[in-house]
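Just one protein chain is left out here, and the rest sit where they should.
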Amino acid sequence: MTDQGETISTNWFSQLAHPGFFMRWSAYLIWPLALISAVLFAVGLWFALFHSPADYQMGETVRIMYVHVPNAWLSQFCYGIMAVSAVGTLVWRHPMADVSMKAAAPLGAAFTAMALVSGALWGRPTWGTFWEWDGRMTSTLILFLIYLGLIALWRTFEDQLRAAKVVAVLTLVGAVNIPIIKFSVDWWNTLHQPSTFFRADGPKAPASIITPLLTMTLAFTVLFLLLHVLRMRTEVTKRKADRLEHLKIARQQKAS
Amino acid sequence: MQALWALLIRDLKSASRAGGSLTTLIAFYLSLGVILPIAIGPDKPLLASLGPALIWTGVLLSSLLGLDRIFVADHDDGSLTAFRHTRLGLSAISFVKLIVHWLTTALPLIVLTPVMGVLFSIDLDTLFAVMLTLLLGTPAITALSLVAAALSVSLKRGAVIAPILVMPLAIPAVIFGVGAAKPVLGAGQAETALLFLSAMSLVFVAFAPFAAALALRVSQE
Partner (left out) sequence: MIDLGPHATYIIAAYSFVFIVTVGLIAVTVSNVTRQARRLERLEAERKSGA
């Protein structure tokens, strides 16, 4: 893709992440990942909807948890991937790190949105309100805003290579800030209301809840990995095509 | 050191020459001071209880208004490229920019806050508390603004995008700022909030110049 990417380093990791080589080995991942994800979803949904009892406290609404918790986990996992990629962009200046960051941002926003909406739909029957300014929901909403900011910043740049480095700085600034935000929101929350809510991931969760929860979480995580790989491959292809298009325009200008 | 001092004076002078921006800032802040009570209604006890929160929100929004000015003039006339090759380094220059932006944006807003206090009919003790928290908390907001301005310096639409980058990250400052100023709290909690607020400002001011310098460097490569 870029000149950096074309030079093959002796380091095995950079070789693995060299765009051309990445396209080759990642092709073998797509169908296995899709298959695993589909099987996990089938099993997970069967457990979640048909083969698990209603909770003695929350009744049938406990089933919302099986789609809410995986998305909430992915909203954070995705930021973790972006932060690691941002370090890759800034420290090793690796082009695949750029691609990984760019591919992850919209996925993170989508999973965060799903976590928020399913959380609100869970909150209404459980707490009697769609939105509770509870520590977790508030920090998840702020995380969503951070994702939107990152996507907006990606889109304002025309030069995507320069954008990658700038977005990487913002991603890391955000990563440093997220614990501070989490802490301040928790402090603010204890100030305004004592939190007496049921904690979904408390140690008391029985096995009948753990099985569908774990299966669904794995299913969504594998799906995320699949989509991430696919989006990265698309971005590599797109950059290749963009370069050819530039060359074509240059040729045409020369000819005329 | 002398060079940094000269830069500080130069930037302050050019900021005072472009007087329009200060007028805009004041007009925006005072407009919020009029619009918010009109929207809420002339209920004095309600306004007084909302006062600290409204003033903090007003200061945050107003300070985002002139955010793109931090680096844009130096970027456009090429000074920024020249600065990169001086012995000072971009971090030191960013630190000067931080001070200048705080002096020309946050400080006028804090000085104007008593007027807002009258409009929101908050009592004198609360007003002093709000001004104190603003004094301790605005450096954090200015530090974040500095980084956002550096990130968006090469963009035509930088003035639009930078505020939405700052706002989510500025939430802790607002939480601790309003938390320390609200009179309903126990004394212990207000002190905790003040300590967190000061710690945040110190840490952000310490790290922001380096993050801004990094952003400037990568966006000009």
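First chain written, first letter: the chains are A and B, and each begins at residue 1.
Note that a residue touches a chain if its C-beta (ideal position, glycine included) is under 8 Å from a C-beta of that chain, and two chains touch if they have at least 3 such contacts.
Fair warning: this is a prediction, and the values are worked out from it, not measured in the lab.
Asker: Using the contact definition given at the top, list the shown chains touched by the missing chain.
Answerer: Taking every chain of the complex into account, the missing one touches A.
Asker: From the list A:33, A:101 or A:114, pick the residue that touches the absent chain.
Answerer: A:114
Asker: Quick one: which of A:22, A:47, A:122 or A:154 touches the chain that's been left out?
Answerer: Of all options in A:22, A:47, A:122 or A:154, contact with the hidden chain holds for A:122.
Asker: List the residues of chain A that touch the chain left out of this view.
Answerer: The missing chain touches chain A at positions 49-50, 54, 59-61, 63-64, 67-68, 71, 107, 110, 113-114, 117-118, 121-122, 124-125, 223, 227, 230-231, 233-234, 237-238, 240-241, 244-245, 247-248, 251.
Methods note: only the chains that are shown with their structure count from here on.
Asker: Roughly how many whole angstrom separate the Cα centroids of chain A and chain B?
Answerer: 31
Asker: Could you pull out which chain B residues touch chain A in their complex?
Answerer: Chain B reaches chain A through residues 147, 151-152, 154-155, 157-158, 161, 164-165, 167-169, 171-172, 175-176, 179, 185, 189, 192-193, 196, 200, 207, 211, 214-215, 218-219, 221.
Asker: Quick one: in the complex, what on chain A touches chain B?
Answerer: Spelled out, the residues of chain A in touch with chain B are 90, 142, 145-146, 148-149, 152-153, 156-157, 162, 165-166, 168-170, 172-174, 176-177, 180-181, 183-185, 187-188, 191.
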